[in-house]
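Omission of a single protein chain aside, the complex is shown with its protein chains in their original locations.
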């Protein structure tokens, strides 16, 4: 890998100031990059995909706490490790979908290194992005996207562009998307907060930008609103563990079982009316995919398999599968129905 | 100390660090690019930790880093200045094999042995993680404390690839070591 200078920041302000003192730019050739757990950045540097000239280490910043709001929401420090997040009792009890998503990702030893901030910023595992000897618009803008006509069986089916068909690899971010989380960001001017929906971008004509982060901006925390309903994370992969998702679903479902029997006529899934629902998909798009169309179909609908199927189909109508990943459309549909059914049954 | 020399090419950047490795303080000068794995193997001669992929995809490099298992290939040594590291060489206290090491031999939990140091460090940490009640993806209810059954063991050991396919032996060995671990803990409690 390319030689780089290494500095360790002491506070978030210090980190941002150190970054600003460098050459700017991201973790492409030259420039400064933030280093946290390193589980993806070091990997990409060794591949020659990331070539920063300078690393500012933010792993030991005092951003390693998980705080509970008075209303039941969470503020998760960016330097909290995946392991600590998944092991946290408050998270496991109040936001189980988040803990489930985190332990569905990577391996025990990677989760010990990886941090919340780094997890959000990990890059796609598209094989062409990871091979510095091949074209890739995300790595080398304007060079082309060989994945579109190449090996893409595990790439995007929805929201992709002519320039890029990458998927976002994070499990955690899918749960956070479903939970309506926001990202707290530090920059030279101060702090700003961006909802996860706005944080991640679709590729469009600028696939090199995964997020709306400006150069030098640092994630300091993730804010998660209270949940208050059953939730679940389901992940499908090509082996039983330690693999990226083909498709994953993060879901939360609040069913009013006493509300006039709504769809109880169907008698399925315990009946009741859906008061609230959160749904996000992983493995299908350039970003964690919040399934708002499905949510809209479901709110106020009877909690039946038919509703779940209708919602899933409404969401996947926008899918434009590539030559070899059409299977992800029924897979996502089935997984949505399955997960919501299980939540509806309280199983 | 800036390395960047963009007209020509960059030169290595050195850093002085200290590590506590298997209980011993080690002061080292390292290239900022060096992984903890390469520092252990090439600078300290602790070749027990293995390099199978160099990208965190196989687990052969797993060590205990500040008490937790970690892929030492993904850890830049310079970033872990001051860390406490236990490698496979540090698992046997004064030559006496740890229960995990003994169980690996008894259950033939390896063949070629190349993944074994990583498996052993991982297994050692799994016992600790389970004792602390950490959930896994096969824990039916993440809000409850898991019971370390075979499904839990095999899930938790899945970050350590074994191409020889010694997995049944590995699960049996961890199960056996967990039992001894609990018995020891109970004796200590008593």
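Before moving on, here are some points about what is shown:
Going in written order, the chains are labelled A and B, and every chain counts its residues from 1.
Methods note: a contact is a pair of C-beta atoms (placed from the backbone, for glycine too) under 8 Å apart; a residue touches a chain by one contact, two chains touch by 3 or more.
FYI, contacts and distances are computed from a predicted model.
This complex has a chain not shown, and the name its UniProt record holds, of "Xanthine dehydrogenase family protein molybdopterin-binding subunit", "Branched-chain amino acid transport system permease protein", "Ion-translocating oxidoreductase complex subunit E" or "Peptide ABC transporter", is "Xanthine dehydrogenase family protein molybdopterin-binding subunit".
One of A:93, A:191 or A:238 touches the chain omitted from the figure, and that residue is A:238. Against the chain not displayed here, chain A makes contact via residues 1-3, 46-48, 125, 127-128, 130-131, 133-134, 146, 149-151, 153, 236-244, 246, 324-327, 330-331, 334-335, 337-338. By the touch definition given at the top, chain B reaches the unshown chain through residues 8-12, 31, 33-34, 38, 41-42, 45-55, 57-58, 60, 87-89, 91-92, 97, 101, 104-106, 108, 110-117, 120, 138, 150-151, 153-155, 157-171.
As a convention for this text, only the chains that are shown with their structure count from here on.
Separating the CA-averaged centres of chain A and chain B is a span of 27 Å.
Looking at the complex, you find that chain A touches chain B at residues 1-6, 8, 23, 30, 35, 37-39, 42-43, 45-47, 53-55, 57, 59, 83, 86-87, 89, 92-93, 96, 99-100, 103-104, 106-110, 112-113, 235, 240-242.
Chain B makes touch with chain A in their complex at residues 1-4, 6, 10-13, 15, 31-33, 35, 54-56, 59, 62, 65, 68-71, 74-76, 78-79, 122, 125-126, 129, 132-137, 139, 141-143, 154-156, 158-160.
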